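Notes follow the structure.
After this line comes subunit A, so read on.
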Amino acid sequence: MTTTHTLAVEHLTLGYADRVVIDSLDLAVPPGRITAIVGANACGKSTLLRSMSRLLAPRGGHVLLDGKQVHRLPAKQLARTLGLLPQAPTAPEGITVADLVGRGRNPHQRVFSRWSSEDDAAVAAALDATQTAELADRSVDELSGGQRQRVWIAMALAQQTDLLLLDEPTTFLDVSHQVEVLDLLTDLNLTRGTTIVMVLHDLNLAARYADHLVALAGGRLYAAGEPAQVLTQECVRTVFGLESQVITDPTSGKPLMLPIGRHHVTTGAQTGVGVSVGG
Partner candidate 1 sequence: MSTTTLEAVTRGRVRRTRRRHVVLTVLTLGIVAAFAVSLMAGRTFYPPADVLAVIAGENVPGATFTVGTLRLPRAVLAALAGACFGLGGVTFQTMLRNPLASPDIIGISSGASAAAAFAIVTLQLDEVGVSVFAIVAGLAVALVIYTLSFKDGVAGARLVLIGIGIAAMLDSLTAYVLSQAAEWDLQAAMRWLTGSLNGATWQETVPVAVAMTVLVPLLLSQTRNLAMMQMGDDTAAALGVRVERTRILVIVAAVGLIAFATAATGPIAFVAFLAGPIAARIVGPAGSLLVPAALVGSLLVLAADFIGQFAFDTRYPVGVVTGVLGAPYLIYLLIRTNRAGGSL
Partner candidate 2 sequence: MTQLATPVVPDVAVVRRPARVRLLWFLVALALLLAFMTASVAFGSRTVGWSDILAAFGGADETMEQAAVTKRIPRTLLAVCVGAALGLAGAVMQGVTRNPLGDPSILGVSMGASLAVVTAMVTFGLSTATGYIWAAILGAAIAAVFVYAVGSLGRGGATPLKLALAGAATSAAFTSLISALVLGRNDVAGGFRSWQIGGVGGATYDSIRQVLPFLGVGFVICLLSARALNSLALGDDLAAGLGERVALVRGIAGLGSVLLCGAATAVAGPIGFVGLVVPHVCRMLVGLDHRWLLPFSALLGASLLTAADVVGRVVARPAEIDVGIVTALIGAPFFIYIVRRQKVRQL
């Protein structure tokens, strides 16, 4: 994958019925990097992602892929460049892993075209990349949460897109599977140069795995940039309404956010604001 596509949003306004969820947002996704979007619940992260993959029409502004408006592009052509893994996708009952991954080839197939060896190759490559090859004949229903998520990512990979958008890929997974999935995405980014944009609810994992961290608050962009720059006490306070201390994670060298509540706060905690410290 040598071509890099640029994805950006300009003065984007999104809403449902009478609610405005995203208000005049400008954002450029750095190509070939991993971008993570964080923010409080219902701040519009998923809505933004859905709009970037054309599932939601903007009320104002544009979503631009390589400078062209996404909503003007034919559906299948877009699907060959940009892949989306939505929240909680549903697999048809009883479907095998290989078949599900094979569904990802849809954008490359014409209406009456047959399955080709190229399609088989793409599926096999996707299975290998996600280390799900040995699961190929198993039913998706039987898999663990982490395995199932890897299979969905394999399906998105079989699409062979340069851009991959993931809406909360780690929610509902236990911690080992969360790390498994994020490591896989990092592999993809490093080996294939896939641009990855993901919405994450875990701030610390986002800070660790992202090259570019985007924080949304109240439907607007609060900050965007390198995690070390974006993840500050002030940011956590504004975006999440939470007092915290931000240190450098000794295991990864990335910023680590430590939440500070009303209890279990040591005297050494640096809060920066007058919080009564007590056990």
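The rule we apply is simple: a residue touches a chain if its C-beta (ideal position, glycine included) is under 8 Å from a C-beta of that chain, and two chains touch if they have at least 3 such contacts; residues count from 1.
A word on the picks: all candidates are chains of the complex that A comes from, given by their letters.
Remember, it's a predicted structure, so these values are computed and weren't measured experimentally.
Between subunit A and the candidates 1 or 2, touch in this complex occurs only with 1.
Those residues of subunit A lying in contact with candidate 1 across their complex are 50, 53-55, 75-80, 83-86, 89-96, 98-100, 102-104, 106-107, 109, 111, 115, 117, 120-121, 123-125, 127-128, 133, 136-137, 139, 159.
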